[in-house]
Structures are given as structure tokens and as C-alpha cells.
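Here the complex is missing one protein chain, while the rest keep their positions.
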Amino acid sequence: MDILKVSNLYKSFDNKKVINGVSFTVQSGKIVGLLGKNGSGKTTVIKMINDLLTIDEGEVLINGEKISEKTKAIVSYLPERTYLDSSQTVSDCIKYFSDFYADFDKTKALELLKDLGLDGENSLSKMSKGMKEKIQLILVMSRRAKLYILDEPFGGVDPSTRDYIMKTILKNFGDDSAMLITTHLIADVEKILDEVLFIDNGKIILQGSAEQLREEKGLSIDGIFRREVK
Amino acid sequence: MIRKLFYYDIKKMTKILKWFYLISIAFAVITRLINIGKEIQAIHIIGQVFAGFTYSAIANILINTFIHILRVFLYDFYRDESYLTHTLPVSKNKLFISKCLAGLAVVLSSVIVCVLTLFIMLYSKDVMLTVKSLISVAVSGLNMSSGAFIAILIVIILAQITAMMSMAYTAIVKANTYNRNRGFKGVAWFIAYYFGSTIVTLIIAVIVFAIGGNLSELVAEVMSASSFMTVMILALVLYPVYTFIHVLLCKWLFNKGVNVD
Partner (left out) sequence: MSFGFKSDTPIYLQIIEHIKLQIITKVYKPYDRLPSVRELSLIYEVNPNTVQKALSVLEEEGLIFTERTNGKFVTGDGDVIKAVTSDTVEVMISEFLTSMKNLGYETSEVIKMIEEKE
């Protein structure tokens, strides 16, 4: 079942084409990697899927439907930005998510926060950027969503944080959901991917099953990427 | 859902404002208390100083009301927070309507707090008498009670503020349809909407007075009662019309989708 279907997507900024006919699907139960260098267009595609950019041409279908408040209810999205209001406390954030997302599992979120040594009274303004990003990840992964979209979850983090993020993702990813992860740090992520999409200059230049590609080319996904994307 | 949105919008818009409300009222109370002893010269001076503080607190509220309503609108829809706002399972329509209603409610509460502050600081029989006599001069010939006159004035002021807010919202949405220089374009579009509507107002006023055959009154230093009435009616009709047009335009632009940086 295609939980996400992107067909023939185009986007220009000031007459400069940044997305040039991108098509792919993400099936339930799969973890898909959208892999590309900085500026290749991965974040633009992700933002179009999340209604943060208008679509010039093409179509995005989520669970068979056009983007709407209904599809947003089943998508859990982690952007690169910290979008949490710094004047809030941790429990304010939790209340906000429980107020708007019917699939938000409050108990799970509190547990994950406790593992980090945080309780509700902690104020975001006193936290480091890295800590805020972890809280955001916890909020996103505590939803029982059909589709998780994580944009550069490993960008600029130290190895122990990388392990923490990896474990949080794997622990909380449900069998009946799907995940789309973008990254340019392919070696860090490739082990958890079912399928890979290489994006370059706003186009998908290679896609397939990660295991099959390794077998066919005798190289790691990272190795293949370095060869294909110059 | 819209009730939750409204709750959070109000909370964000009044996050700092509520403290300014408190400060303003506190200054009014202090000034009032000091003025009990205003027969003594030194205390009188202190009272004057605190009255000054109170007036600046009122100005502060009015300025910050605009800033915070517009800031929440801009940040929630176009800055980092927009990554959360636009991915909520809520329609764009509801997001928009909630921001409008919350903005209106905050404008109202700020006006009420300002009036209350003045009332606390200044209320006395003498002051009320002075105000009454001032109004009765203005009302003479208008054929209406002082109460009705004040009510109409307040409605006109609110309608004017609301129209300006709707123009500012529209300018923000319009500016964010461009990819560059969004801040500058926002200001430019606000000025364009504001002067556009001012020119329309002038043209309509000229036409109305020309039809009435008293065009000269429009530029006269002292207006006759009937002309004054006409101006008030024009304001009462035109400001809501401008608000309505801008809200529709803004909503239409917003529903076409956003391009967040």
C-alpha cells in the first residue's frame, strides 16, 4: 500500500528550477532514504509534501488523498528547524501535541523524556539547541503516525546523540507505519534503510532496494552514492 | 479545533502584553493614591511624574498590541514556528480565522484596559463634569445623547484599528508570496493598502458632499453639525467595508498556499 505517492513534482524559485520532475512512492512498513548532497533539493521536496511550499506542477498523495487537514493527521514530521516556542516548558509542548494530535501517545513521550532526565517543569529557554532537537524528536516519534518524515535527523550531531536518535527511531517505529528520512550522511543511516532514492539537481537519479543495490554493485550505499553523485 | 487554536493564539499574543496591562493599571492605582495628598507641593510633583508613567504605559500598550498581534501572525505562518503551524491537522481557513478573531479580541482588551487605566487614574465628579460639558459642546446640534456620541466614537476608533490590522495582515501575506525582500515588501504593501483606502475615502467624501451641494464644508475649518454627522456615517460604513475587502483578499492569498523560508 502506497502511504505516500509523489508524482512528477516541479518547483521553481524566481524562474530557477529546483525540482525537476520528482516521482517516488513510500510503502507501509518501509524505511526509505532520500539521499542527496546539500542543495540537491531534498528539503524542498519534503517541504512540498508537508504543505510548506506550494507545488508548481505534479501531485502529492498521502494515503491516496491530496494534502489536507486529514492527511496531516497521519503524518509526523521532523523538520531541520526548531519550531518549539522557547518560552514554553516541556509540559506545555506535551499539552500542545495532545491537544492537536489524536495519535499522540502522552505516556510514551513522558517516558522518553524521563530517559533524558527531563520532567515537565524544565523550561526550553534554558536548554541547548541539541536538547531542544531531542525533545522535538521525542514529540514526533511519540505519535502513532502512518508516515514519519524526518529531515536530516543526524545533521551536525555528536556520535552519542547519533546513537540516541537512531535508537529512538528504531524503538518507536511501528510495523504498520512508514518512514521517509533525508540525509547527506549516508554511511550513518544506510543500515536502517529498506529503499534508497538518490536525488541530485532536483532529480531522482537512482532508486531501489538497499540490499539489492549492495548485492548488485558490490558496494555500500555510501560507496554507490559517492560514485553516482559527483 | 478552532477553539484550541484561538486559545493558543490569545496566549501567544498576550504573553508579554498581559504584563503591560498589569503595569499600566498598577501605575494608575499608584498615581491615584499619591494624588490623595496632592495638596502638598512635593507629593503633587511626584503625582505628576507617575501620571506621566501611566500615560506612557498606555502608549506602550497600544504600540505593543500591534506589534504582538502582527508578530504572532508573521512567526506562526512564515517563520520557524510555521513548520509546526502548517503541519497541524487543521485547515488553512481555521488557522486564518483564529488569527483574525484573536487579533480582534486582543485589540478590544487593550482598548478596554486603556480606558480602565484612565478611569482609575482620573475619575472624579469634577473630571466627569468637564468631560460632559466638552462633549455637550460637540454634540450640540447633532441631535443625539452624549452616551450615544461616545459609543459611536469608540466604535469608529475600533473599526479604524480593525481596518488597519486587516491591511497589515494582508500586507504580510502578500509580501510572503515573494521569495526576496519580504520585510521591505510587507511595509511597502501596507503603505499601499493604507493610502489606497485613504484615497478611496477622499473620493467618496468629495462625491457625497458634492451631491449634497456643500463641497466647501469639506475643507472648512469648522464643520456644520450635519456635515460632521455625514463624516461619522461615512467612517462607520467605510472602515468595515475596507476590513471586509482586506480580510477576503488576505484569506484568498493565504489559502493559495504558503512558501515558507
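In this document, chain identifiers A and B correspond to the written order of the chains, with residue numbering beginning at 1 in each.
Convention: contacts are C-beta pairs under 8 Å (C-beta built on N, C-alpha and C of every residue); 3 or more make two chains touch, one makes a residue touch a chain.
What you are looking at is a predicted structure, and each value in this text was computed from that prediction instead of being measured.
**Student:** Of the chains that are displayed, which are in contact with the missing one across the whole complex?
**Tutor:** Touched by the chain not displayed, across the whole complex: A.
**Student:** Quick one: which of A:Met131, A:Ile192 or A:Leu206 touches the chain that's been left out?
**Tutor:** Of these options, the touching residue for the absent chain is A:Ile192.
**Student:** Give the residue, chosen from A:Lys37, A:Arg81 or A:Arg214, that touches the chain omitted from the document.
**Tutor:** For the chain that is not drawn, the touching residue is A:Arg214.
**Student:** Hey, which of A:Lys66, A:Lys106 or A:Lys171 is the one touching the hidden chain?
**Tutor:** Result: among the candidates, A:Lys171 touches the missing chain.
**Student:** When the complex is taken as a whole, what residues of chain A touch the one chain not shown?
**Tutor:** 29-31, 166-167, 170-171, 173, 175, 191-194, 211-212, 214-215, 218-220, 222-223
The rule is simple: only the chains that are shown with their structure count from here on.
**Student:** Of all residues in chain B, which touch chain A in the complex?
**Tutor:** 1, 4, 8, 12, 15, 80-84, 86-91, 179-180, 256-260
**Student:** Considering the complex alone, what residue numbers of chain A touch chain B?
**Tutor:** By the definition above, chain A touches chain B via 13-14, 47, 50-55, 68-70, 72-73, 75, 77, 79, 81-85, 87, 96, 99-102.
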